[in-house]
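Heads up, one of the protein chains got dropped from this complex, but the rest are sitting where they should.
Chain IDs A, B and C follow the sequence of writing; residue 1 opens each chain.
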Amino acid sequence: MFHTPDPVRAIALGARVSVSNKLISDMYSELKEDEAIELVKRLYKMGHHTPFEHVSFTFGIENISRSCSHQLVRHRIASFTQKSQRYTRFGTRSLGSSSDKRIEIEDLYVFPPSFQKHPSILTKYRDYLELGRRLYEDLLSKGIPAEDARYILPNSAHTSLVMTMNFRELMHASSLRLCQRAQWEIRSVFEEIKKRVFEVSPFLSEFLCPKCEITGYCNEEKSCGRKPKKES
Amino acid sequence: MFHTPDPVRAIALGARVSVSNKLISDMYSELKEDEAIELVKRLYKMGHHTPFEHVSFTFGIENISRSCSHQLVRHRIASFTQKSQRYTRFGTRSLGSSSDKRIEIEDLYVFPPSFQKHPSILTKYRDYLELGRRLYEDLLSKGIPAEDARYILPNSAHTSLVMTMNFRELMHASSLRLCQRAQWEIRSVFEEIKKRVFEVSPFLSEFLCPKCEITGYCNEEKSCGRKPKKES
Amino acid sequence: MFHTPDPVRAIALGARVSVSNKLISDMYSELKEDEAIELVKRLYKMGHHTPFEHVSFTFGIENISRSCSHQLVRHRIASFTQKSQRYTRFGTRSLGSSSDKRIEIEDLYVFPPSFQKHPSILTKYRDYLELGRRLYEDLLSKGIPAEDARYILPNSAHTSLVMTMNFRELMHASSLRLCQRAQWEIRSVFEEIKKRVFEVSPFLSEFLCPKCEITGYCNEEKSCGRKPKKES
Partner (left out) sequence: MFHTPDPVRAIALGARVSVSNKLISDMYSELKEDEAIELVKRLYKMGHHTPFEHVSFTFGIENISRSCSHQLVRHRIASFTQKSQRYTRFGTRSLGSSSDKRIEIEDLYVFPPSFQKHPSILTKYRDYLELGRRLYEDLLSKGIPAEDARYILPNSAHTSLVMTMNFRELMHASSLRLCQRAQWEIRSVFEEIKKRVFEVSPFLSEFLCPKCEITGYCNEEKSCGRKPKKES
């Protein structure tokens, strides 16, 4: 949604300050985009990742499952503000909205791709969700507070959040979450993040890649085969 | 479960090093428990909280809901390792256990106290959980991986985790989570934490208290009335 | 030097996502500056400080002492890249610069105000700095590496750094460093930071204030008298 302006030059400035005696403001104004790109490449190669922290990106992430958000918030070097199941009523697109368009089950829950192949499972899943949705409304109508009624909501219930991460942590998180062994939903979140970074800077987006691209080998127990396993 | 040995003296040592020219090892061996207590009291009063970070506590937290664990892991200055819904099969106390004792619904899910007053709700809640439990087994038997089958598990499904927090962060987290306005389940986790700290050090456990005890006023929109609201 | 664009609305968006069912992109486009200001005021009053983390500021901080930088980098929730005394040669404004203007002692070291009142001290301080400067050059000419020659540089030797801090941490650091009891040099750094934030948003700059303005009392051992001491 928004990000540090002029991110490549911001990272390069952070690097240059350590090795130059010039005034910071002069360094910044003199720094050209192509020099900045070369400097950032060298930094990365040498493993000097601190300057990448001077740049942050903020994303609005919508309609992911609570399973996915639970994994996402485990990245501790990041800032999250998430839709509350205590303070919002689940199942209404917009509280107090005048719209009376019915909200479909598909608008409220994630449907894992692996369910799609089994029509009987899809039917049972829908029935289960409908039962839960009615029970949730029933609880609220009996005076149960939303913070307790949410105990029945499944992991697949949609949530939304705003996430701010600096670019160093984005590289780290992507190295884990873009791995073929990562869970499909969080991998798709990071694929989307990579696309958004590409729109800002194709150059920077290339730093968002699975860990095997960085180390040259795979350390997963079950490898996807993209890179060889490390001999111990 | 475990904690930094001799925690009061460890905090006091951390404080004393800043203002003394003695050797650290001498300081530590000379430091008496009652002096340490006085020093820690003064530190706290002056807002010097860094020395409290030299002490960590590790807790095993079992059979809380995923709602509760989602809140808990939002404390970023802490270390968590949590039971995975990707790598464990839900609903079995112990994989490969020889025990054939049936596992009851109550062993697997949290029952919010507000549900208890409504027998009709309890019945519907149980039916819903039983349906979900059968659907989960059904999914697994159709070859759906556990990482997708878990999408149907409700927030109330039990989880367990090991949490390590330094004492400064324990004070901070407790100031929020022991507030009467905190959600009941996470408040009960912190009440239990306070009891465990009391077993180690009654003195230290007193630093675990709601924020209004520290500031002298309440900043919640809906106050429990324990302390006056702050005039702006 | 640079900061998250449109910072007040960015914080307000982070807050609104927790309590609204609207799409994040719609929330953001609909959010008006004056609403955002009201929302941010309420957040702050209620102690919900996480949304303030969605906004970061980056500052170029020049010609401060190493004493000051040592205190500054103790703020751990921040990113610093600092002029290295290993990789730069001290005492040259700009390596390889064509300028042959002599660099004065005043261009290289901080002169504490308390020294200014004593002409005899100023003379001795200058003599000491000149001796050190010659010794430093001497060491380098004997082949001592810069990383060892720097051991003789005094705390007052100038350094520069680029610092990125999110706004929540800026509020916290300012609460400590704008206190009258804070050391004069770091206090002046934060006074300058507050001015720069004022240029971006006069509204946000008001959140940067000494801790006593927030709590209403003083917890320092020696109070400046601005606010009463807290009765224990």
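Simple rule for what comes next: a contact is a pair of C-beta atoms (placed from the backbone, for glycine too) under 8 Å apart; a residue touches a chain by one contact, two chains touch by 3 or more.
None of the values given here were measured: they were computed from a predicted structure.
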Contact partner of the left-out chain, one of B:Lys41, B:Lys83 or B:His118: B:Lys83
Hidden-chain contact residue, picked from the options B:Ile37, B:Leu131, B:Val162 or B:Leu176: B:Val162
Given B:Thr4, B:Ser205 or B:Asn219, the one touching the chain that is not displayed: B:Thr4
Footprint left on chain A by the chain that the document does not show: 45-47, 211, 215, 219-221, 232
Contact set of chain B toward the excluded chain (per top definition): 1-6, 10, 13-15, 17-25, 28, 50-51, 53-54, 56, 58, 60-62, 79-84, 87-89, 92-95, 160-162, 164, 166
Missing-chain contacts mapped onto chain C: 65-67, 69-70, 73-74, 76-77, 80, 85-86, 110, 112, 114-115, 118, 121, 124-125, 128, 131-132, 135, 138-139, 142, 144-145, 147-148, 150-156, 183
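In this section, only the chains that are shown with their structure count from here on.
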Euclidean distance of C-alpha centroids - chain A vs chain B, Å: 26
Between chain B and chain C, centroid-to-centroid distance (C-alpha), Å: 35
Overlap residues in chain A, where contacts from two or more other chains coincide: 80
